[in-house]
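My questions will all concern the structure given below.
A single protein chain has been omitted from the complex, and every remaining protein chain is retained in its original position.
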Amino acid sequence: MSENKHSHHHRHRRKSRWRSFLYCLMSFFLSLTLSLLSLCAVLALTVFSEDYMLKAMNTSDYSNTVKYELKTYMTDLVYASGFEESFASSFTDSYNIQKAIENYIESFYGGDKSIVDTTAFKQQLYAAVQNYITEKNLDENTVASDGITYFINEAADIYSDQIAIPFFSVIGKYIESTRTSLSVAIGVLTVMVLGIAAVIFFTNRFKHRRYRYLCYGLLGGALTTAVLPTFILLSGKIGQVNLETRSLYHLFVEYCSGICYAFYIPVFILLALAAVTFGMYVKYYSKYRNANP
Amino acid sequence: MKKAIKLFSVGLLSAAIAASASVSAFAAGLNDAEKKILAELKTTVTMQGVQKSLPVSYVNQAENYFNTVDITDAEATEIIKRIEATKAYLTSTGAPNYNGLTDAQIDTFVAKCQEIVDVIDLTISYDKATRVVSIVDKNGKTVFTATVGKGSSSGNNNGSDNKTDNKGNNGSKDVINDNPVKRTGFDFNIPGVVSIAGVGILLVSAAGVYLVSTKKKAAVERA
Partner (left out) sequence: MILPIVFCIITYLAAAAVILPAVSSYLAVADMFFSDKHQALSKEHTNIFVPVEDTSVPSDSSQTPRQDTVNISGFTFPSYEDQFGELMIEDCGIKADLFFGDSWYALRNGVGIYNGSAIPGYGKTIMIAGHNNTYFNGLKYAEKGQIVRIRTNYGNYRYEITGIKITDNVDSSAYDLDADSENLILYTCYPFDTLGLTDQRAFIYAKYLSGPVIDKNH
């Protein structure tokens, strides 16, 4: 009699261990899918978003810095081309860099090849040069028309280099082709998360256990999502990038740290949900304890 | 395995290796180790039976840099070993020149170049508007500079004429030039010497330091 009872007890325990392992596994998958979902959501909100880029540009004062740099490099060009130094600043000051950058970004996220349109720039520069010649009353002999064309083309090259973001055209292809798969991934992951959560929730006899495993999954997801950006931010690597162009450096730092910070949005949502499930767990656990002293 | 260890440190322990720069502050001229590396840089690599060498201006840059630091014997031995390995690899590809390498071969080549400069902990820095790529050591000393020529990395398509760069390439590649003459200021009609794939900037330094056509071919022919 006693032996029989013992073996029954044993079997029961083995079964229960097997079951808890299964639920752990499920909450692990919940944690995994949640962190993947967070990753995809963050990517969609940042890398794939035109607004995010424009915001990063605003925060890092990109267009003003670009304007300043363009002025510097135009001054060099002007030095090499026989103009007075003031010509460079008078021209760059009047040119609408902000608009040009916005057009560039728009064409990029619009799926066009990110090409800087230099037509307007060239026209305005040509007019400015003509003005300069008239104003200074320059002799035909001292103006080399080939040299002026050369100068304008070269200035346009510098200009487009300043407006363009290196590797953007390379990345652009990938962004375009991944955009749809990212939406699909977000959809699939959401379904998976809900599915796993539903299985954990509805197959558990005891309410406190439902919440316990959900809580594990949520906490795991939050932790996994938080580790990478925290590590990157703490390492300070972003600020150590070797970009000598001030505008690009600040944009890069702003853009990348922004992505890292964006990870904390899902982290906090997950933590809040985990707190709720934990509360429910405590509530039902004490009920269960009271019912089964 | 070694790579895995390195990656681990790069990816997860970068904070810990932050303090590892250890080039001595005072350096007197060229020591034997540095002379050995310079001699190695002056050797040629054979591609399809043609001897190719670094432009002397690149070797000079290395020499000027070595005058400001001290390289140890151990580092030199390692660097030379890796240069030899890279050269052997280039010869073994059977390609006529850098442009003849397949993408996979370029990847391998770049990885090998990276191993060379890894010995003395060099980093690459990039200036957007001037398109100057520099190799900088961890103390901020410039080792090498080169200008990345006109490619389409920035997508400029403004129809400016008389550009002779990038001849024989598909137009989606950047070029590096070894023509030191600047537009006093800088230079415009740059002859392409080495062209590099889309990930351009990364490769430039490594490729630029290492692989250029023969001197004859360099400036004159392409211009």
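As written, the chain order gives the labels A and B, with residue 1 at the start of each chain.
Convention: a residue touches a chain if its C-beta (ideal position, glycine included) is under 8 Å from a C-beta of that chain, and two chains touch if they have at least 3 such contacts.
From a predicted model like this one, the values you see are computed outputs, not experimental measurements.
Shown chains touched by the hidden one, complex as a whole: A, B. Only one of A:195, A:239 or A:279 touches the absent chain when the whole complex is considered: A:239. Listed here are the chain B residues that touch the chain not shown: 3-4, 6-7, 10-11, 14, 18-21, 27-30, 55-58, 60-61, 64, 67-68, 107, 110-111, 114, 117-118, 122-126, 130, 132, 134, 136, 138, 140-142, 145, 179-191, 202, 218-220, 223. Where chain A meets the missing chain, the touching residues are 24, 27-28, 31-32, 35, 73, 75-77, 79-83, 129, 133, 138, 142-151, 154, 216-217, 219-224, 227, 236-237, 239-244, 246, 249.
The rule is short, and it goes like this: only the chains that are shown with their structure count from here on.
Work out the mean CA point of chain A and of chain B, and you get 31 Å between them.
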